[in-house]
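Encoded as structure tokens, here's the structure I'll be asking about.
Missing here: one protein chain of the complex. Every other protein chain is in place.
Order of writing sets the chain letters: A and B. Residues in each chain are counted from 1.
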Amino acid sequence: MGIEGIGARVLRKEDKRFITGKGRYTDDHKIAGMHYAAFVRSPHAHAKVKGIDKSAAEGMPGVAAVLDGQQLTGDGIGNLICGWMVHSKDGSPMNMGAWSALATEYVRYVGDAVAVVIAETQAQARSAAEAVAVDYQVLDAVVSGADAIKPGAPQLHPEAKNNIIYDWEIGEADATDAALAGAARVVEMEITNNRLVPNPMEPRSALAEYDEAEEHFTLHTTSQNPHVARLVLSAFYQVAPENKLRVIAPDVGGGFGSKIFIYPEEVVCLWASKRAGVPAVKWTADRTEAFLTDAHGRDHTTTAKMGFDANNKIVGFKIDTIANLGAYMSLFSSSVPTYLYATLLSGQYNIANIHCNVRSVYSNTAPVDAYRGAGRPEASYVVERMMETAARELGVSPAELRRTNFITEFPHQTPVIMAYDAGDFNASLDAAMKAADWDGFAKRKAASEKNGMLRGIGMSCYIEACGIAPSAAVGSLGAGVGLWESAEVRVNPVGTVEVLTGSHSHGQGHETTFAQLVSDRFGVPAESVQIVHGDTDKVQFGMGTYGSRSGAVGMSAIEKALDKVEAKAKKIAAHQLEAAEGDIEIKDGEVLVKGTDKKLGWHEVCLGAYTGHNLPEGMEPGLKEGAFYDPTNFTFPAGCYVCEVEVDPQTGVVDIQQFVAADDFGKIINPMIVEGQVHGGLAQGIGQAMLENAVYGDDGQLLSASYMDYCMPRADDLPNFDVSTTETLCPGNPLGIKGCGEAGAIGSPPAVINAVTDAINNNNLTMPASPANVWNAINLADAAE
Amino acid sequence: MAKVQMTVNGKSVAGTVEDRTLLVDYLRDGRNLTGTHVGCDTSQCGACVVHVDGKAVKSCTMLAVQADGSDITTIEGLAAGGDLHPMQAAFRENHGLQCGFCTPGMIMSAVDMVNRLGGDLDEGTIRAELEGNICRCTGYHNIVKSIAAGASAMGAGSKQAAE
Partner (left out) sequence: MYETTYHRASSADDAVSRASSAGDGKFLSGGMTLLPTMKQRLAAPSDLIDVTHIADMKGVSVSGSTVTIGAATTHAEVANDAGLKKACSSLANLASHIGDPAVRNRGTIGGSIANNDPAADYPAAMLALGATIHTTKREVSADEFFTGMFETALADDELITAVSFDAPSKGAYAKFPNPASRYAMAGVYVAQSGGDVRVAVTGASSDGVYRAADMESALAGSFNEGAIDGCSVDEGNMLSDIHGSAAYRANLVKVMAKRAVAAAG
């Protein structure tokens, strides 16, 4: 592999600019004559907009324009859309309400934008925005998914009767009901998956520039997928044709899903840069705006029933979920609680009968869409809380119940679409229990009790689906785009290499891992490889980074392109060395004829490709190849997490004593980076389980709209993590990669809650396990005894 | 408007700012030092930490005029010439960063931590001292490791210098 090839802990190439303050994020960019946008946002969760008086604002210092939704739609800017069509079980298409980037008739959540001010300075724009007088007729609001579908609830969109976007199902209802009816034991649960705010540390930002002479727009934006942004801005929102719109996602400070989507602000900044007649328009969210308007995550309420036979084998699993999608359907919102959630409800278990019904509903809250894990954390939470609860009710150990039901033969077709290709669930369970010294827990618990503390241990055996996804398959399920990836490998005449990729790095370290593939293949040092991404003028097309797909899909595309480059280089070398192509080997920067001392330097072959002086008959000069890779299946990372906690019964404070993660990610290119991804995922999963909660008041005001009230995980909230991997290769892609970006966030919440409920001996605990919630659960349990 | 004069990363600078201009905005917009970031409005995230007269300060919660006459060090001024500061090097060597957005503030806080508490820092101390710096990417595991290593390197460096 070489010291910088596949499997090596190569230090990150991109770090130097970040540690010296030379990273270039969107808000760091400036353009001469640049103006600032400030949005006029609804303070009400639900209201009719009766009028907008812009006159005072228009006369204020520095103001170039005050623009509203009528002007936006008048200029032909289209509504924001959800790009994944989900059909209800009656066959009807989902009921998508209209979403204008600037609201015209109604506002539907606090923060909904109704107008924008373009001014010379940010302070001027904000002052003028305050001076825009909007006449609202306040309407009743509804904030929870369960309340939204009750009779008499306030109605958000005329398209969606009873606020129901779709009423969807998967699996066999009758067979599952019959299986449950015949079960020896049925375990029932109500499960809430709390709403989260993604909170990448870099707030969203957009810098839109209009070149009047060329009629050309350039958008710098905080995006995980600039090409998709350009496509949607062009084809659906009619901002400009694709050839007149360049989208650049420069350094991006974290995304976690929330920067996949195209938001109103980007649309408005682009449109306003032309409409206001200014050189450029910049908008950067402050943190409060981020809380109010970034797409939120999760927010499910679920009832679940699992049936077991007399041998504790699962016979049926029935799930009914209400998913709160907020006030509008964000770009991929429909797919998250359906195809990314219910398809994973088989977990790691052999379950013959599964049925899941999902109603996705509108409410007067921020739109909800994919957030790290996107549907799979919700699924693993349902499955793994259920397995733990069942083990307690059936009187068997949590490990034994899981082992009894593990899938052990692959491939395995579940009743909910997914066909698992490979895995070894016992291996990760064994590894995690050993690392956690599960057997020594009783002793540790006794020691805690001596100190007046409660101690608990919990596990979670998760599986998830990454590498999204085979284009034809997702197309048949309603996706509006294909989910392949592209790559181009450009070898320069001196042997250095540029890799252009449609994946986008916003913390994942692609500039390093992707270079390792090239280093591994040609023996060139990683420093001679440049990874180019995030600019639609440089990279022809790409689908971007989300769903832990950049390894399994993005790197597979690079591998395909490298295959082509390697083949051509070998042809050139074979010709020049007068050897058979099959005898040529590229190793450590040299191109050799196997079994001889005949060789060329890698750079000599590259130069030869460009001089064209001595190429095989009919060969085109140059050494540059592209590839599109369309996966054949999802990939299925899986693993086992163990969490051990100590709880202070007087205050309800939970202290994580240890957290063990044993994951199977298939082939690992850079273990250092993979471990970092797991750490980050775990922090977000533990954050959901213990700290984070987006709470709306009944009137639709967001009560957790800053770090004063939304509890972000801090260093002293978390332990060091014990992270290890087992390996079964993914048979579906050339490298055997499964994906590692989301696993931590998917597998950890149930492990934490299983541990806390074990400690307090009360299974009735809703996330987050905040001190107050835990104290309440302890005292309610005491009261019940 | 107010006239301000300060030393930024060893260079004396002067300019005119609105009285309401925050130090972070003066650094980013006025001095083009965009390594100092803004990640929240409530003085909690620490992406904006710089050193003012040798002490860690949240530059989003200080006016530029309050810093008039002060000596400011930002992330751009930490490396001596071409050499990384030991704390910068430690963050790279221990994979203490991912997206890089919180990193400048983390490193400035970490250097301040060592300046106050010395080079021998245990995990509990580092985690407690990071209360004012939020990272969303790393889960802190490798940040804690980086700071311990960087602190140790800084401690060794200062001992050498003293000898």
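A few points about this structure:
By definition in this document, a residue touches a chain if its C-beta (ideal position, glycine included) is under 8 Å from a C-beta of that chain, and two chains touch if they have at least 3 such contacts.
Quantities reported herein were computed from a predicted structural model and do not represent experimental measurements.
Though it is not drawn, the left-out chain touches A, B in the full complex. The chain that is not drawn here is touched, among residues A:407, A:712 or A:756, by A:712.
Taking the complete complex into account, B:57 is the one of B:8, B:33 or B:57 that touches the chain left out. Where subunit A meets the omitted chain, the residues involved are 123, 126-127, 130, 288, 650-652, 691, 693, 695, 703-704, 707-712, 717, 770-772, 775-776. In the full complex, subunit B touches the omitted chain through residues 2, 18-20, 22, 41-44, 46, 49, 52, 55-58, 60-63, 65-66, 68, 109, 112-113, 116, 129, 131-133.
Quick note on the criterion: only the chains that are shown with their structure count from here on.
With centres set at the average Cα position, the gap from subunit A to subunit B is 30 Å. Interface of subunit B with subunit A (complex): residues 18, 20, 28, 33-42, 44-45, 47, 74-76, 78-79, 84, 88, 91-93, 95, 97-104, 107, 123, 126-128, 130-131, 133-144.
Against subunit B, in their complex, subunit A makes its touches with residues 11-12, 14-25, 27-28, 123, 199-203, 251-254, 256, 286-288, 506-509, 672-673, 675-676, 679-684, 706-708, 712-716, 718, 720-721, 744.
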